[in-house]
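Excluded from the complex is one protein chain; the other protein chains are retained at their positions.
What follows is chain A.
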Amino acid sequence: MSSPTTTTSPPQTIDLTALPVAQLTNVKNQLTSELQHLTTSFSQLKQAQAKFRDCGNNVRDGLERGEGTPILVPLTPSLYVPGKLASTDTVLVDIGTGFYVEKTPPAAREFYSRKVEELGRNLQDLEKIVQGKQGNLNVVEDVLRQKVIAESSKGGGESSV
């Protein structure tokens, strides 16, 4: 018998068909919440990646116009004051945990593209995990459905459960 197995705990394989319905439901719920969590993380990662890409593009597009370019500086999200681009030699890059580093524009672009790449790798890993979990969930749901069907037909015959 080719028993469907969960890969949630790799060292031991569990015969899903041997589990009672209540436990299967628990497993299913757990998998669903895990999957949801992972999907949320996935979209957050995607957003972060897009943000880094935007930053890189901004460094490229914003600074190629050179010094003295008139700009509008946002004081608040809805209040802008006119200004001039003072220096395009260096930019200040937020590298995390409150640290900022002065970088040349090419170095900054390289920094951002590296971040995008890193996140891309993470996204790929996460995608694999999500797919695996999805597969597990499908298997569990299948077995659960079969069990419920089997039980209801049995319950009809014996009239007591």
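Going forward, a contact is a pair of C-beta atoms (placed from the backbone, for glycine too) under 8 Å apart; a residue touches a chain by one contact, two chains touch by 3 or more; residues count from 1.
By definition in this document, contacts and distances are computed from a predicted model.
Asks: Out of "Glutamyl-tRNA(Gln) amidotransferase subunit C, mitochondrial", "Prefoldin subunit 6", "RNA polymerase Rpb4/RPC9 core domain-containing protein" or "Exosome complex component CSL4", flag the one the UniProt entry gives for the chain missing from this complex.
Replies: Answer from the record: the omitted chain is "Prefoldin subunit 6".
Asks: Among A:21, A:50, A:72 or A:95, which residue is in touch with the absent chain?
Replies: Only one listed residue reaches the unshown chain, and that is A:95.
Asks: Residues on chain A that touch the omitted chain in the whole complex?
Replies: For chain A, the residues touching the absent chain are 92, 94-103, 107, 111.
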